[in-house]
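A single protein chain has been omitted; all remaining protein chains appear in their positions.
Up next, chain A:
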């Protein structure tokens, strides 16, 4: 059965995923909108940076974030100067790492949703007196709703499944940075297979359920 440490890890994981998803939706929306609409030469470069976490080993992301946020890194010096202390081995640090790690899972579905809307609804809105921001909220957001659901679900689920980045920058501090994946690792290391099973099977069930709901959603419900 699960013990208190397991439950704490689950709670921490859900908190991390929720905060990360919320931040990613806020940051990812303008980035995805820009990527979907721009004709800038920078589009390729920005798109590639967003997609990097898909191919890089999490340890690489974790390593560079550790350097950046560490006492001698520029971000670390900034956070220290602001009196925030250092981010590595803190929940805030985990959030920063997770935001990078899950970025493509939020940006890409949003970008596809925005691209699918096309130019026409925006032009129609303009001929009906709606300015750019007005159009974004009254036309783009509702039409891209399926894309937002996909982005939120994938961002959340992917953050729940994070391991390498957490290990690199968060370590293994109970109730602060010890998420489910790390807890499973600890159980296995300690040969506590029964407890590892509970958590692992829980992860499998959760992931399957989320993806099942996502993929069996009615296609084209809105458009």
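By our rule, a residue touches a chain if its C-beta (ideal position, glycine included) is under 8 Å from a C-beta of that chain, and two chains touch if they have at least 3 such contacts; residues count from 1.
In this section, contacts and distances are computed from a predicted model.
For the chain that does not appear here, its UniProt entry gives the protein name "Molybdate transport system ATP-binding protein", which is one of "Molybdate transport system ATP-binding protein", "M50 family metallopeptidase", "Gluconate 2-dehydrogenase gamma chain" or "ATP synthase subunit b". Contact with the omitted chain, checked across A:38, A:80 or A:138, is made by A:138.
The residue touching the chain not shown here, chosen from A:128, A:190 or A:205, is A:128. Looking at chain A, the residues touching the absent chain are 120-121, 123-131, 134, 138-139, 142-143, 222-223.
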